[in-house]
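Quick one: structure below, then a few questions.
Coming up: chain A.
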Amino acid sequence: MAILEINDISSGYGEVQILWGATLALEPGKITSLVGANGAGKTTMLRTVMGLVKPKGGTVTFEGKNVSQLSAHAKAEMGLVLVPEGRQLFSEMTVEENLEMGAAPKRAKARFDANFKRVYEIFPRLQERRRQKARTLSGGEQQMLAVARGIMAEPKVLMIDELSLGLAPVLVLDLFHTLQKLKSEGLTLLLVEQNVQMALAVSDYGYVLAHGKVDLHGPSRKLINDTHIRSAYLGM
Partner candidate 1 sequence: AAQEQTVVIGFTASQTGKYNVESTRQINGLNLWLNQVNDAGGITLSDGTVVTFSTVFYDDESNTDRVQELYTRLATEDNADFLISPYSSGLTDASAIIAEQYGKIMITTGAASDSTYTKGYSLVFQTYTPASRYLTGALDLLASLDESAQRIAIVHENDKFSTDVSTALNDYALELGYEVVLFEGYDSGATDFAPFINKIQEAAPDAVLGGGHFQDGSTFARQLFEKTVTPAFVALLVAPPEPSFSELGEAALGIVGPSQWEPLAQIDASAAEAAGVDFYGPSSADFHDAYMEAFGEEPSYHAAGGYVSGLLLQKAIEDAGSIDTQAIKEQLDAMNLLTFFGRIQFDTTPEAHGLQIGHSMMYVQWQGMADALDKQIVWPPEAVTADALYPIGGE
Partner candidate 2 sequence: MDILAFLTDGLLIGFVYGIAAMGLTLIWGVMNVINLSHGSIIALGMFALYFLFVSLGINPYIGVVIVAVLGLLLGMIIYAVAIHRVINAPHLSTLLATFAVNMIIIGLGTTAFSTSPRNVDFSLGSATVGPVTLLGTRVVAALASVLITAALYFFLYRTTLGKYVRAVTDNRAAAELMGIPSARVLALSFGLGTMLAAVAGGLIATFFPFTILSGGTYELKSFVICVLGGVGNPLGALFGGLILGTFEGIIPYFLPTSWVPVIEFILFVVILLVRPTGLLGAKK
């Protein structure tokens, strides 16, 4: 049984339609990656799932419940959390306050202290900067904070848009290891990545989005080794 099902979803901005009936499902406890060219509609998909963009058609089902009509905060409350593109930090609040805000869902409160400790372990740099305003962090530090804030929400499904964006290589490697660890603790992950190679390497299953539709999907291993796919979809 999939934990998150996105069924035949269509959406766009104003008159412009971006998604044309995309379907995808996440297996619980697995890492799924969603790849595709620039402008394919990956970000739009995530925003639509969260309800930041109103779907024009299709449904989103989370843990068997139809959540298409719920607001973003209600979904976050249920454990469906997005680390958005462009970070979207609370720029005038400190690092620590940003993390606190991440723990807004009730379910996150119980594990607040543990999560706090954990994200500082993953990103010691954030601990050093904890009283600094998010606005003044370096690009990479902001990215760390965005991911850390997502983890603070104690999600059941964590969707990350462009995890590796602007991070130093050493950190990217670390981070993918951390994701594996989170997965082993039962978290379900959806990664949207430009670093296709790496995304497919850590994920169990992959979807390829092109022109607002899912063109292709399958176990990551298969995708990554298929030369046709590599050249046609992954630009490799």
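Quick note on selection: all candidates are chains of the complex that A comes from, given by their letters.
Keep this in mind: a residue touches a chain if its C-beta (ideal position, glycine included) is under 8 Å from a C-beta of that chain, and two chains touch if they have at least 3 such contacts; residues count from 1.
Everything numeric in this text was worked out from a predicted model, so none of it was measured.
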Which numbered candidate touches chain A here in the complex: 1 or 2? 2
Within the complex, candidate 2 is touched by chain A residues 50, 52, 71-74, 76-77, 81-82, 84, 88-93, 97, 100-102, 104-105, 108, 149, 153
